[in-house]
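Quick one: structure below, then a few questions.
The other protein chains are all here in position, but one chain of the complex has been omitted.
For chain A:
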Amino acid sequence: MSTEAPEAPAPEEPRRGALRSGKGRMADPIFKWAVTACGAIVLVILALMVIRTTSEAWPVFAKEGFFGFLLGEDWSAGSSRSEISGTYGAWPFIYGTLVTSAIAILIALPLAIMVAFYITHLAPNRLAKPLSYMVELLAAVPSVIFGLWGLHWFLPNVLRPFFEFLEGALGWFFLFEGPVRSVGYLAAGIVLAIMILPIMTAIIREVIVVHPIDQRMAAYALGSTRWEVLRKVVLPASFSGIVAAAMLGLGRALGETIAVLMLIGGSQAWGASLFGTGSSMASHIAATFGEAAPEARTALMAIGVALFLVTMIVNILARVIVWRLGRMTGDAAV
């Protein structure tokens, strides 16, 4: 945060061994190494996964070319055991992942901020507690439940009428071009938004709640409205925490598999209209892995590698945005 206290002169460290018994001398190094090892495990696991999937996917990259694979629009799996006979272009799935995650974060982020602000600042006490418990409970619901509920109830009863209304009102705009199908990018994105809402709300609530009360009181004393306090006092100070929450939500949205699989309408084609059906990277892997021939499995590994890359690029982009905005608003502690 920008308002950090000036660094106090470091207190003098106690003389080595002065406070310890002879036995204690080993404790610190052992603890240090144990913790270092735990940290290293994360890196090792990640490295193993990247190396393994990349080497398994290599034949596909060799045939299609790296960018040919990422940007190719045609996916038709072959069934050979020894060679790569199909055509593999992952763009429809990359597009599906990006567009559903974008819809999810665009809906969930403002909603999460509002819910968190309501719980921490406006809700009466007897409502705030149960409400925050409820939010945490929602975070624990497994994604297959969201998928089933979305497909069997939410979609036919709520989303479809809403889609028809949207198409009637905004059908001239390419994103909302008909025809309306039940499942599709928008349906998957909206349910994803509901799924990532609780985790984002929980984190943002924690961030807002530690915001110093005297700053808010000062703002109210100057005659600010509640909206102005939220917009100009609380949000700027909590900016980095809110971004962290958004990144976590985005991470879940990018990788979410089963709920998307049930709602996106699994198709290997892609189109700009949000009502259209498509497939995301994770959902396509899950949908076809079980029955995949050896060469198709290689191609699915390649999608896995692409998913790694996309997640990484999105994360880096988000960091850059935060850094730029932070420099502008004077809050660079991210």
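As a convention for this text, contacts are C-beta pairs under 8 Å (C-beta built on N, C-alpha and C of every residue); 3 or more make two chains touch, one makes a residue touch a chain; residues count from 1.
The working rule: contacts and distances are computed from a predicted model.
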- In UniProt, out of "Response regulator", "Phosphate-binding protein", "2-oxoglutarate oxidoreductase subunit KorB" or "Sarcosine oxidase subunit delta", the chain dropped from the view is recorded as "Phosphate-binding protein"
- Task: Would you mind spotting which of A:V50, A:A102 or A:A287 touches the chain that isn't drawn?
- Result: A:A287
- Which residue of A:A57, A:A77 or A:V314 touches the chain not shown here: A:A77
- Determine and list the chain A residues touching the chain excluded from the picture. 74-77, 79, 81-82, 151-152, 155-156, 160, 179, 181-183, 261-262, 264-271, 276-277, 279, 286-294, 296
